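The complex appears here minus one protein chain, its other protein chains still in place.
Our next item is chain A:
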Amino acid sequence: MAYSFPEEVLEHVFSFLSSDRDRNAVSLVCKSWYEIERWCRRRVFIGNCYAVSPDIVIRRFPEVRALEMKGKPHFADFNLVPEGWGAYVHPWIRAMSEAYPLLEEIKLKRMVVTDESLELIARSFKNFKVLVLSSCEGFTTDGLASIAANCRNLRELDLRESEVEDLSGHWLSHFPDNCTSLVSLNMSCLGSEVSFSALERLVARCPNLRTLRLNRAVPLEKLPNLLHRAPQLVELGTGAYSADIRSDIFSNLAEAFSVCKQLKGLSGFWDVVPAFLPAMYSVCSGITSLNLSYATIQSPDLVKLVSQCRNLQRLWVLDYIEDSGLEALAASCKDLQELRVFPSDPFGAEPNVALTEQGLVSVSEGCPKLQSVLYFCRQMSNAALVTIARNRPEMIRFRLCIIEPQAPDYLTLEPLDTGFGAIVENCKELRRLSMTGLLTDKVFEYIGNHAKKLEMLSIAFAGDSDLGLHHVLSGCKSLRKLEIRDCPFGDKALLANAAKLETMRSLWMSSCSVSFGACKLLGQKMPRLNVEVIDERGPPDSRPESCPVEKLYVYRTVAERRADMPGFVWMMDGDKALAFS
């Protein structure tokens, strides 16, 4: 029984459990295991900052050292969540500054972070080591200066894809001379130029620096200075990859690259001048991750580069690579696991490059380890999708974006139901799926029947009726996140599957046909869900109950009703009076 081992022994055993799922399972065994486990949990992951409150977390886990948290729903990336919706981290920082003085790590995604928060972090946590702000916003370079100046043991400062108000590059100079602990620095999202000499000195005095992602403003001619001071780099993000075409610049660059024998990942490559690409050929054979998604270079140059990277596992690239380039990729890179192809001209009416479904088919044929795909293109066929599905049954993530909404199979003009049906039927391990093109309720029937491991589904301009939504909600056992825009899904399926929503992290529906009345009903029926109506047209009760809401965001929560809602968000509580106060 529980008393056969002393606490310390159990605690020691539990220390080998790093996965949250395992720790959650352990804490359900009995009360004493729950108690022991909660005192020794060091890492907490909160997938939705509004699912729980700081107090609840702190009460249950008093000795946390690392917090990872996500805020806004994914569709915020596409400007579908209005400014001011929420996801403020400050209340969390305030609470943790008192409860967790030994906190070492904070990783946030899609949250609003202010300079005040950054300053509080810098002041409160003496042993602070890791700050990762992914797609965050609300802070300036002044906040970064506080972190640089005060966090003596800072190991990671990663601002990936955040929107930072760039007041000046001076923040970097705030790292004290005795700061030597940096392992990872990602400042690629910043616009301003930092003092290059300060950067150089910082890089030189941090012997453990593994990841350095520069911003566009760092000139290519100066890159060798940094590489020479950090030959141990494993991941490099260049600045602008352009300079006057001079042989000395080229040879310096080539020489500097050749010194970096550990490089595995490359990114950056803004404003590429192709003439300088061969300078990095010496490192290509070791490269496993290559992000060329900002490199506006044409297919021949891309092919020359990529075919040198025989050990490539991950490639992000623009559609300039074209079908021919993808065919070459399939021939050279047999270890490829992840491919993302982004559109170079997403708003153009006509295709500007020769990239079709064929490119993806080639890669699915040639790359036996391919498991993760994000692909933007302008045409697709059921035949291609069926081929891809049969070629790669171990696919885990499949995100296809056909640029024209509701585009049919371009060969047969039929819906793409069969194609996506083949994907879910063959790819039994599929965890994430994004679909586009002309799709009827049929595809949702296939998904509900087959996609048993699917955790995240994104749908746009698809389906005919509530039956589509019903298939998904009733069939997809593992579904955690569902995001839907512009689909004719309404009240029936939602209300019939209300209980399902408590088993999921969240549901997003915008520009669908869910009525205000149904939202109210859902809020009343399901007290453990937050049902948020997001509507910029003014109060929903100024319109008939049957009027569809603009946006609906439903998520399970154990927290109290949030107190930071802006004027365009209405919470559907059981108590209607509260909802409109």
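As a working rule, contacts are C-beta pairs under 8 Å (C-beta built on N, C-alpha and C of every residue); 3 or more make two chains touch, one makes a residue touch a chain; residues count from 1.
Criterion: contacts and distances are computed from a predicted model.
*Asks:* Leaving aside the chains on screen, match the unshown one to its UniProt name from "Notchless protein", "Myotubularin related protein 7a", "Guanine nucleotide-binding protein G(I)/G(S)/G(T) subunit beta-3" or "Auxin-responsive protein".
*Replies:* Per the UniProt record, the undisplayed chain of the complex is "Auxin-responsive protein".
*Asks:* Using the touch definition from the top, which of A:117, A:135, A:238 or A:267 touches the missing chain?
*Replies:* Counting the whole complex, the residue in contact with the absent chain is A:135.
*Asks:* Considering the whole complex, which of A:20, A:142, A:404 or A:573 touches the chain not shown?
*Replies:* Per the contact definition at the top, the residue touching the missing chain is A:404.
*Asks:* Going by the contact rule already stated, which one of A:315, A:460, A:476 or A:554 would touch the omitted chain in the full complex?
*Replies:* Answer from the full complex: A:460 touches the omitted chain.
*Asks:* Of the residues A:7, A:163, A:429 or A:502, which one touches the chain left out of the display?
*Replies:* A:163
*Asks:* Which parts of chain A are in contact with the chain that was left out?
*Replies:* Against the left-out chain, chain A lists 75, 77-80, 82-84, 135, 161, 163, 189, 191, 216, 270-271, 293-294, 342-347, 349, 376, 401, 403-406, 434, 460-461, 485-486, 510-511, 536-538, 542-544, 547-548, 550-551, 566-568.
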